[in-house]
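Here the structure comes first, spelled out in structure tokens, and everything after it is commentary.
Here the complex is missing one protein chain, while the rest keep their positions.
This part shows chain A:
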Amino acid sequence: MFLELYRVHLFITKFFKEAFTPPFEGKEILKQCYQVGYKSLALISLTGFITGIVFAKQSRPSLAEFGATSWLPSLVGIALFRTLAPLLTALISAGKVGSSIGAELGSMKVTEQIEAMEVSATNPFSYLVVTRVLATTITLPILTFYTAFVGLLGAFLNVTLSESASFSAFVQSFLESITFLDVIASTVKAIIFGFTIGMVGCYQGFNSSKGTEGVGKAANSAVVIGMFLVFMEEVIATQITFMFRT
């Protein structure tokens, strides 16, 4: 247990050392950003949209009891922006991207492709790990804002099915409910989630062993550990944000 924690510590330390050491892999980082975004986009769009619809539908009757249906955009905004969008995006990315990174690097490890890279004078940590971790760290905040936007569209669709509503008024009410602290907190959370998902996937893949069984284990561990850490970070981040709010 302690040995494993020490190895994780060394892996993270190496990441920060390599991330600031030239040559910088700009082209590969862009490629990985595209991969991360592309892989998650369809599922994130669908999940975000459905979450918006369902959340609006479930909340509306309760608000109607108090004659407060006009608060629906604010409620949707707060729920989506503060928690649902970062969390949903991170969980989907942990499943799609984390497992993909774990399996890809794991497969490269057991088929000696990582060693082949090393002997051809390429630093595999910089080329494979740093690029993927930076890509998830950069892309997750963008995907989080996208999820929030798609969720908003879903909520608006639900509202317009039962009553006439103006989209601009809905959006304005949505935006008014969000504070600067919400924007900062969600962005920081998404960055941390992205870093975690990338790091866990790379660590599991880079340290996989025992042939094809090891590849499967690396992919599986990347998802399970990634999701667990995302939930833990969400709890801690929420506590910290509330400290700033009060």
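Heads up, the rule we're going with is that a residue touches a chain if its C-beta (ideal position, glycine included) is under 8 Å from a C-beta of that chain, and two chains touch if they have at least 3 such contacts; residues count from 1.
The criterion applied here is as follows: contacts and distances are computed from a predicted model.
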item	value
Which of "Cation:proton antiporter", "Succinate dehydrogenase hydrophobic membrane anchor subunit", "DsbE family thiol:disulfide interchange protein" or "ABC transporter ATP-binding protein" matches, in UniProt, the chain that is not displayed	"ABC transporter ATP-binding protein"
Absent-chain contact - pick from A:Ser45, A:Ser74 or A:Thr122	A:Thr122
Candidate in contact with the missing chain, chosen from A:Thr13, A:Thr111 or A:Thr179	A:Thr111
In chain A, positions touching the absent partner	104, 107-108, 111-113, 115-123
